[in-house]
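Notes for the one structure printed next.
All protein chains but one are shown in place.
Should a chain be cited, it is by its letter among A, B and C, assigned in written order, with residues numbered from 1 in that chain.
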């Protein structure tokens, strides 16, 4: 699903070694004839990732045993060419550049999922732009909003996150190339030329200088992933709440083998939404690790760089799963407008209290209106009556608001303010 | 130091209430005459932050008791005007917009510190562009680099972080305005006009829709702060390592009452660098909290929003302290070039081993060159001789490299590759 | 509320200085007559915390300026005695020991709140031991449980957490005393005797050796605080979910000025539960910071120790607020048994599906029973009928289960298994 399988990681490392050889040949640092030999040996299925990973514990990183193995294989093709494997580079040049290549592949996967999710949300926003649902603040009923506006809020946030990923990725698309201490000294005066050729070969930019211990670009991209997870976690949480048996306003489309229970056959668990919540619980710790790893010592880190190796790929995997899950859910959400209509009227329709206050405020001081409507709301809830009935028979309301005025004030669909306008602005902003 | 003192926070909240009244008067929602009354009461020294903070625990947030107190004070000026305090708004409109105002003030403070630090680093990069220092990878001596390149690396990273803050702040400069459930329903059809006037009054943008539970812009800015802390932490760590008694290559300028010890009078502790390391330890947890708070329920959060209240200001404070500390240190760093020269030659100058390998590789296979130089290095370290002396008398080197060739290969200042070019690129990139 | 106000912190530091003087006088290291002079000057209201805090940025820590100020004040009493202020100690001896003293005061505050909360939960567990409520797994209706068992689960967890705090505190009740480098060298051969006297004076244990950079005991206690927050966060989340307008099974007792809204008078927000959720969002980052700070260099840290200073007190404050909030809520929870009864029967009572499967499994293979009941559940939900009605008229059920057998199987109060037994075990375990 993401380009962070073991095999893809191995191939990315090998791809950088090949590009390095090409760049060096282009500049004349190594013989042109060696490039094909090195390229011929640079196939991930020739090497045993698990074994290399094991060796890396003692060696310090995976490129040390990989270069050994690659060199040995090149030597079987052409001993002369084996002298030019990994020529002048340091392990971190390879590992970091390979990571950048994998991130360049991974970000569009997440972005595509986000685009599917955005489109799903846009369809919901349009379709339910005027469908009143009860607002819920601090998990309590509040003045109504629309389901379209809920969807537009999801949409807007996801679209921003998607754009932010693009920007963060762009900043990170730089080759890592500095050699042992970041000076390219082993190339004499040819270092910059090789660097430029390497960047060209990989379609990356050559940064002003190597960034072995300057990780801000990477961590900025990691943060963008983390923010995607947080944003999708909000959507996932909303969806689990909407899908509650007592609420029942929106469900993930049922599918065979999806969201069932091993003991309760009626169950349809919101597994997609839960995947997003799960990712949102995990991402903060992963991003925090990337940040905590930033104070990297001198020219190469003693711990911080190494802490990134499993953390960033895991963050990418978690984000990709979350984005795919939400894309699936929003593309085929079952929306229950009857339940929405019913819920907004629950508990006597006290969710409309603000509207009644606004109406009464034309006649009495706002503070008095607040006190009157609080009293009416408590009565309605206690006695199981609607707020309208309670208001209609109240002596403090009588003479100020007529029965039809009360009815008008308590109609949810007439108390939606700019909801529709907001939806339109969002759709227009993203040309949807 | 930052705009997150209690008094500043209180004033920011009051400023938003005043701007709201102005906007509402402009649109004709409230009487124009009330604006001056509300503004007259909106001074932070009229209110007791500690008492309001205490009340907020039960009330749910600080704006509820603040609006009560503000309304009461306005009533003493003009009872009629007191009806229009906080008119149509929800607490979160005020709290979030005030936060945005404070962040708008705070970011430039950090950026100014970063600029001072960047300038300090630029001066170091220029002055020591060709001063060889030993490279250190995994805290072990490696091929040499220059002190100028170290400083250029700090500079480049800090300048990127500064720019990234600007971008993240810009994204976050949006007013929060949605009313109870985010629809502005209490304004009838006037909501958008009030929103536009409010945004104008505060010189913020009006976003496509309210963002009460869509926190990505804020968290993106929080991440930018966190990345600044991480970047400065790298500089701080480098500085503490360079200042070690055994290394002694760079010191914070001594000052009265600075970095002393209560028991050891010789002490000059690197307190500025340590402040930056401290911030880098703290920031990841604070950013993680901001990320963890993102899944906010429906139209207003039940916990997530509230978790931001103390976390983001603390992150700003920590970052501001770190940036100021590093600005001070880099503006007046004591650099010991004699020690730099001495250190690069320590342990027989084995740090130059790569150069010797490159030289020998012209005559023997690279693998053989590696083995020979490893053996020579071990001998030099064991016998307390220089690598040059050991190489000069070695039978495998003899006949391949002359004594003067060995000397040339082992001269650090001749093995600096593109260091100077990298420094120039960095300075040019930032026009320094 | 907690012993981590500025004033209390200052007094704790001064208390350690006085205890040190006492211990030194007892051993004969300083004149006995100086103790009273030092004690007379050791009152927090003599010193300006804000100013000392400001100075600490340059000095490196707060004890350096505090000792200076204390010494000056002692000198005004008796110049001779001023020579013995802070005699032989290092700043960290004072700061760490003061922290331990404050933690010794703070832990019981949290434990008392937990005990109140445990008692509140115990009362609920007993009172509602047989009150059926619908189970909710992945936020979907599941087989029923009892409200008593929910409360017992909260109780059991909180009681474990409270005991764990006691154990972690006990481990941490050790004096910090090592002098400049942790050897007590400035005391010659008297160091151990002073250490023993100091520990006695403060009623702390003398550890095997100083622990300036060995923070495991402290971090273990910090983790115990964090786990309390997590546990209370689960309770807080459950309570916010139960208080949802659509669920309505339990509410925080209303009180004046509590949980209201500035615009919607019907609102009664669950502010206590939300405080607990908020703390659970914040605590992980704070605990992570304590963990991240553990790799402290050599004999005194360059960043890690300093990162603890604001983090641990904040963690204590957050935990204390959460525990107090939950104690209040659980001591006076409004429980709506009518809603509980209603909710378990929602959606046709499909929450009882497992029970029907168990009944049918006596007649058909379990897999077949699952398929039949899934079909019945879907029909019930789609047609708005009860599961009992749908089952009663189904051809696959007919002949296998009689109408009264179906009724018995679908009665929630008869499908509660060991719930009551679990409640009893929990109450017995904690002798409640």
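Going forward, contacts are C-beta pairs under 8 Å (C-beta built on N, C-alpha and C of every residue); 3 or more make two chains touch, one makes a residue touch a chain.
Since the structure is predicted, the reported quantities are computational estimates derived from the model, not experimental observations.
Asker: Among the options C:101, C:277 or C:401, which residue touches the chain absent from this view?
Answerer: C:277
Asker: Thinking of the whole complex, not just what is shown, which of A:34, A:81, A:111 or A:261 touches the missing chain?
Answerer: That would be A:261, which touches the missing chain.
Asker: Could you tell me which of A:22, A:86 or A:150 touches the chain that is not displayed?
Answerer: A:86
Asker: Consider the whole complex, including the chain that is not shown, and state which of A:52, A:293, A:369 or A:406 touches that chain.
Answerer: For the chain that is not drawn, the touching residue is A:293.
Asker: Out of C:5, C:119 or C:181, point to the residue that touches the absent chain in the complete complex.
Answerer: Selected residue, touching the omitted chain: C:181.
Asker: For subunit B, which residues lie in contact with the unshown chain of the complex?
Answerer: 134, 136-143, 240-241, 243-248, 261, 263-271, 274, 284-285, 288, 292, 343, 346-347, 350-351, 353-354, 357, 370-371, 373-374, 377-378, 381
Asker: Under the stated touch rule, tell me which residues of subunit C contact the chain that is not displayed.
Answerer: Contacting residues on subunit C, toward the hidden partner: 60, 71, 83, 90, 135-139, 142-146, 149-150, 152-153, 156-157, 160-161, 164, 167, 171, 179-188, 191-192, 195, 208-211, 213-217, 219-220, 223-224, 226-227, 229-231, 233-234, 236-238, 241, 277, 280-281, 283-285, 287-289, 291-302, 354-355, 358, 361, 365-367, 415-419, 421-423, 425-426, 429.
Asker: Residue by residue, what part of subunit A touches the chain that was omitted?
Answerer: Residue positions of subunit A that touch the missing chain: 55, 57-60, 63-64, 67, 86, 88-91, 179-180, 186, 233, 236-237, 240, 255, 257-264, 269-271, 273-275, 277-278, 280-282, 284-289, 292-293, 302-304, 306-307, 310-311, 314, 321, 325.
Definition applied: only the chains that are shown with their structure count from here on.
Asker: At the subunit B/subunit C interface, shared numbers over all numbers used: above half (same) or below half (different)?
Answerer: Same; most numbers are used by both subunit B and subunit C.
Asker: For subunit A, which residues are shared contacts with two or more other chains?
Answerer: Residues 136-139, 142-143, 241, 284-285, 288, 292, 354 of subunit A each touch two or more of the other chains.
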